[in-house]
Each structure stands twice: as structure tokens, then as C-alpha cells.
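What you see is the complex with one protein chain gone and the rest in place.
Showing subunit A:
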Amino acid sequence: MATTTPDAGQGHEVRATTGLIIEDLGVSLTGREVDVVDDIDLVLKPGEVVGLVGESGSGKTTVGTSLLNYSRAGAFISSGKVLLEDRDVLKMHWKEVRKLRGEEIAYVPQDPASALNPSIRIGKQLVELQQLRGIGTSESRLQAARDGLAEVGLPTDDEFLKRYAHQLSGGQVQRVALAMAFLPKPKVLVLDEPTTGLDVTTQKMVLDTMAELCRAYGVSALYVTHDLAVVANIADRVAVMYAGQIAELGPRDTIFANPAHPYTRALLDSIPHLSQARALKGIPGRTPSPGRRPDGCRFNDRCAFVVDRCRQEVPELRTVAPEHEARCHRVGEIGTWDINLGTVPDADPEKPRDVILSVERLDVFYGRKHVVHDVSFNLAKGEVVALVGESGSGKTTISRSVGGLHKDWTGDITFEGRRLANSARRRSADDRRRMQYIFQNPYLSLNPRLSIEQIIKRPMELFGLAKGKEATERVVELMGQVALGSQMLHYPASRLSGGERQRVAIARALAAEPDVMICDEITSALDVSVQGSIVELLEGLRLERGISMLFVTHNLALVRSIAARVEILQAGRVVEAGSVVTVMDTPQQDYTRKLLSNSPRID
């Protein structure tokens, strides 16, 4: 297995490493005979970035940390080997492991802000790291710290070294974390969703830096993420995880062009593309948690191609093509897959519009701070208008002002020709009913002490639409519409998964029989397959009931699949607006072009 890295970067020392070999890795819960992940075989070749993709609960982070011989409390590594240059990391003494962590196998966490010490200056942290590892001399360390920062594209002057972590932006913090990971010149790098929560522009910068460093130093990287689009941009090979096992493994292009496993195909069907509108489809059901996984193939209860054999026999990883493996009994039988099947025509920009809600000269303030400047747009009946922008662009602020949740604004928001009051409380009950707000985080937007029935029923009672038995029947009907079983009627909200909660939130909005729904990043806290099904649901509601939607998001690809018109926001101003096709195919503004080019794309 001893390979030498090809001559990559100039001026960098290129070392001979053998990469990392994972054999039959398994992690189980302590006390119960339940495996979290099992049967993981993976090779990280030197200088190669392997993307480990999976939805929440698939065990991807567990695999990531196992490479450092670490498992979270309540779980332990029960089997397998992690071979780094013929040494088994899992069999090492803890003192060796401690030395190995960071020095040979480095880890970049999801939230770097909590990984950096908030009370130590950046420069000191970089120097301290080298002291701890015994790298360099006291004179060389400061210089090494500067070099490290330069490599990740950060300033190297004293002023920057003297900053604290909170004085840096999210992207800068993440790049400092990358610099720290690379300082001891590790052989293997484990990145756990390092760009989740960053804006596309910063994400692009961090990803480029990372990929460049890995190739230059011949570092093998395992990139753990839920975001297929990111993987499509940086990984050489992709491993798709489902319910604790690798479902499919192969070179990036193969995985995205010829996925063999039904799960991979379903995942790809659920993600939006930048270049074309798609009818997004979700995966029915939910990811089984450890201990609740079905017998046979773990995907059998959600699979469209299931046969009896899938319920009885556990499939092995089978080679489909060289380097391409899939864990499916029916690999050869289920035909080929074409990404273009999901493609639908873009929303017609020429369609006549019947304006229902219009926002004019909106200025929003937080105390003395002026955050939204002179924003005007309108929303037609049965239309979806997307408000898009990076964090701090004011998109949520605008939507909250429209919904009457934020009162401190001036300008005119008119609903069917009537000017709306600033706060929801001062609007008429009918206006409140006809305009419903759905929140970003379904874990916060439902009262955990109430049952689903109580939550969905409340708007009906409040607005006098239905009560008693009739209301309960309506609740069941609405739950059917948002694809929730009626057995959940009496569940407390705390028992549901994120996607189910968001469906309840949508059902609650629908219970008021609204004409306009304001959707504030409603899919960003959810897995892609869940996002797909929520978008599918919203599209159905729009067509069936003619509900107009104000869709706030940071995801441009999603906009293409759901919206007809788009408002691109930057620092509280609309920089570009128009129909989705026009804006995304022929962007006029630099900012829009920058956003588009930085967004990770699959196509």
C-alpha cells in the first residue's frame, strides 16, 4: 500500500505516507448490544479527499472520530482496525494516542468557535500548540504561526495575531482552525462539517484552502458532511452512509452520474440544482436510530425497489465497477438512473401576476441601527417569492417585519390594498389569520408540552374556524396532507423528529387557512431528503390551494426549484430582483454573480 505522493505543491516538503486504512470498524453502545456503525471499510489514500456523506443519525461523525480512537460517552469502538502506517490506532496505549491526535491525525470540528479558547489570543494559541507538541524552537514558532496563517489566506501581522477568537468572522475562525490542524503537519485530517453554518462565499474560501493544503502536503482527508453539493466540489471519492453502514462507495463522478444504490439515488433526487428547476422528492419515513434498524437491508423500509430478499438477507458491499461498490441485493436489476428525470421547466416569467401583498420603501431598525434600507417588492397570488442573501443581509428581518413579529419599521406593507399595522397584535384577526409565519427551527417553534392535536387545533379555535370534534377531524385531515400519521395526534411535540416537527408547523399554519405563508429558512435545519419532501409538500399546497409564499433562504439552488421570483439581498438592500430564470441565468450584478459562482454545484 506504500504509495508516494505525486509531486504536488511547489516549495512544500512532500512526504511519503501510506494513507489510512480502516478495516471492519464497528462502534456499539455501551451496555446494550446495539451497534451505532458497523462493517466500515475505507481507505484514505495520500493526498486524497474522501467525502463521507450521510444524513443525521447515519453515524458519519462516529466514524470520523473513531479514526482518532475516540468515541463519545455511551459508545465504544467494538471492532476493527484503523491502520496508520501499519500501526493500529485502536490498539495504541492512550499516551501514544494522545500524541498521535493532532500530530498525525488532526481533527477540525464543526463549530471552531467553541474549539478555540476565547480568552487566548490567536497568535498565542498557534504558538502554544507547537510548544505542546514540541515543534520547532521558541524563535521559530512565531514565524511558523505566521506561515500557517498565510497558508490559509489570513493576515499575518501582529495586530491579527493579537486578536481573540470572537474578533474574527466565522470563516476566519474556521481557517484559523485549519491552520492549527495543519501546523503539526498531520498525515490524516478529519473534517467534521467544517463549513456548516458559513455563508457560501466563506465556505468556498475554506473549502478551496483545505483542498489545496491537502493536495500540497499529501494529507489524506476524510470530509464528513451532510451536504452532497459540497462533496461534489471537493472530494475525490465519496462514501455514502446510511444507518451506520456504507451504502455506496466510489469515485465522485461515478457517484453523482451513475449511483447504484437506491438510497444514493433518492438522495440525489432530493437535492436542488443551480442550473435547472427540479421537482424535488423526499425519502418517505425516517432514518432508523441504532437499535431500531430493520433486519436485512437497513434501507428496506424506505426503498422503492424493495423485494422480500431485502427484508431477510443482509446485503454485502458488492463491486459494481472498479472502485465502485454498493450495498444492495438488486444492484444490477434496478436499471439506470438519470438525474434529468427530476427536471421541470422553470417558473414562467411571463405569467400574469395578481398582486396580493406588496412591500414598499421598507426601512427596518433595531433600536438606532438601520438594518434594512428602502426595500420594495411584491407577491402575487399562488406565487413563491424568494428572499435570498447571506447572513446579515436582512432577509429574516424583512420577513419578520412583514409577519408583524418585528415592529420597528417604516414604509408600507399592503395586503390586498389595506395597509398593515406594524405589529401582529394591532392587525385585524382576519389579517393575522390569512398571513401565517413558519419558523426556521422546528425544535423551538412548537411548544414541547403540548400535543400535536393541541398545537394544530389552536389556530382554528382562536380564529373561530372550527371547534370540538369538528376541529379534531380537521386536524387529522391536515396531518394527512402534511404526511403525518394520525397515530401522532396525541404525541407531545418533543417526540417527533425535526422533519416531522416542521410538518406540524406547516399544518398549524394551514389550520388558519392562510393566503400567504412566510417561510423563514424552514428547511435549513433539516436533512436534504427531508428538505426535499417539505419542498414537495409546499409545491403541492401552492398548486392546490393557491397559497402565496414568501420564502426566505440562503440556498440559491433551492430557490431555483421552488420560487418564481427572487430578491437578492445584500446588507439590507435589494441588489437584484426579477424572475428566477432571468436572475440566475443572466445575473446583472457582481454580487449575484459572486453568490452564484461560490455556491457549490452538483451539475
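Following the convention adopted for this analysis, a contact is a pair of C-beta atoms (placed from the backbone, for glycine too) under 8 Å apart; a residue touches a chain by one contact, two chains touch by 3 or more; residues count from 1.
One rule holds in what follows: contacts and distances are computed from a predicted model.
> When one chain of this assembly is omitted, its UniProt record names it as which of these: "Sarcosine oxidase subunit beta", "Cytochrome c-type biogenesis protein CcmE", "Peptide ABC transporter permease" or "Monovalent cation/H+ antiporter subunit D family protein"?
"Peptide ABC transporter permease"
> Taking the entire complex into account, which one of A:Asp41, A:Asp147 or A:Glu461 touches the absent chain?
A:Glu461
> Which is it among A:Ser79, A:Ser451 or A:Ser497 that touches the chain not included here?
A:Ser451
> Which listed residue (A:Ala512, A:Met549 or A:Leu596) would be found touching the missing chain in the intact complex?
A:Ala512
> Looking beyond the chains shown, say which of A:Ser391, A:Ser494 or A:Gln589 touches the absent one.
From the options A:Ser391, A:Ser494 or A:Gln589, the contact with the absent chain belongs to A:Ser494.
> Residues of subunit A in contact with the chain that isn't shown?
403-405, 424-425, 427, 429, 432, 436-437, 439-441, 443-451, 453-454, 457-459, 461-462, 468, 490-495, 508, 512
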